[in-house]
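Partial complex: the chains shown occupy the same locations as in the complete assembly.
Chain IDs A and B follow the sequence of writing; residue 1 opens each chain.
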């Protein structure tokens, strides 16, 4: 069983290879033998505090907790509904809720807020996404998906496509890929939405090969993994959107450029950047994003048990 | 035990007599022997996704699930809080949540949305109300109430009173009444809020006798069941409201027009259309709407077990 080598899970860089593989083994076993784990977190209580709403991520953590025999208390819009409106700091919230509950998942609109909460919380804190910062449990399920789809983690070419400037998902994933061998990353984005220099610096330091491209068509045929993200139209002006529009779309035509053994990932929800008939989404084995979402349940079960299962 | 002859519960027409009566028997037994059923859905998880808030309907499903030993995850305002704001389709939500949970109750503001969700969800989907469409679990508890109050279902006269044009509750109930023998319906409404032609066509096709009236006073003395609904003032202009105001009210005076063995139903919450002192509401045996609300718990327990209890 994987026992976390850390108390709080704040950023994807915390995950080393050994712990990752122990989580993957646990997640696989939980999928195969769910009953074996149905009492693993009995009498434990997880609080989910979402200052930014996200039903899917919240449900994924909550159902993972319930599947392990634990219980959940939940707030889906802490920003409006909690004492935050009376000026309560995230630290006070974490200090108090962490004294009642056995673990806390926090999503927050400010980068760094979850880390600050973890510094005072008596109970383990998990980052469920913090502003433009990270979304490390998403990165965890992403690499778990790559592991399952390819049967191993090293030696592959991955394209990250879309809005790389503000996407915390791709940030967390890029940090995590720095842990593996022989990985090559191509960042595909319009010029104004390029991956940040902090990530690039980190990759250089860790010897991860990467390049940048503005052409999806040129990139697709080379890739083992294509990681699509939303072009966030609402954050651009008309001129900027014109630079991005239609250039970064997987449709029936661009799908033909993807190798037969390659895989298409997406953190979901997807928008116009995936424009495929339902039948294709269901049947084409390269479309991995629904399997990816389902993997989120099992890897979060493994993560929760590794953090909260210590002293039951 | 009733096992549903369908996978998803989307509209009241799906219910045939045989299955209805098996649900009634189960619900009666669950009321008498609650402990016998307290582990029926152990380890099962129900997700409630409400794009339109409704605390009472949501609580009714959630408590039904808990009383059967199951667990619940919940969102009370999916329209604002979920990825719906990022453009996630109901289909994607259902596909993903249906892979985590064992069942989903969806309330949605768009007619037909719940059916679309059911077409892709890996887990059973229950319609908790869809726009102007249906609210079939309400119809189920309505007929269960008629069954309990009258000891049988066929051969009665029912008035449906109020806003029949946009009320999904009366729509679902009218469809369901088409399954019974010797039922006669009187639709009582202001002229601009009449029951839709789709329902009338369905009733004709199924040989159900119905008529229309604009007078509550003339109708009441004939009826076995009076099914009141809210006049939705907010949807009318002043002239329209003047046509409806005060004409469709049960007060101490109009209550005298109702037969001693008749029953007054209402899906609740009620507004000015029920204007009775608390003492009368509590003591008059004809006032059945609080018993009706309580019936909702037991019939939803029976429904949930019939849909989710198959492969435990």
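Remarks
What we mean here is this: contacts are C-beta pairs under 8 Å (C-beta built on N, C-alpha and C of every residue); 3 or more make two chains touch, one makes a residue touch a chain.
Quantities reported herein were computed from a predicted structural model and do not represent experimental measurements.
Taken as a whole, the complex in this structure file is built from 3 copies of one protein sequence, with 2 shown in place.
Just so we're on the same page, only the chains that are shown with their structure count from here on.
The angle needed to superpose chain A on chain B by their Cα atoms is 120 degrees, rounded to the nearest 5.
Per-chain CA centroids place chain A at a distance of 40 Å from chain B. Against chain B, in their complex, chain A makes its touches with residues 35, 38, 53-56, 58-60, 62-63, 66-67, 72, 74, 76-77, 230, 268-271, 278, 290, 293-294, 297. Note for the complex: chain B touches chain A at residues 43, 45, 47, 49, 71, 73-78, 80-83, 85-89, 91-93, 95-97, 99-101, 120.
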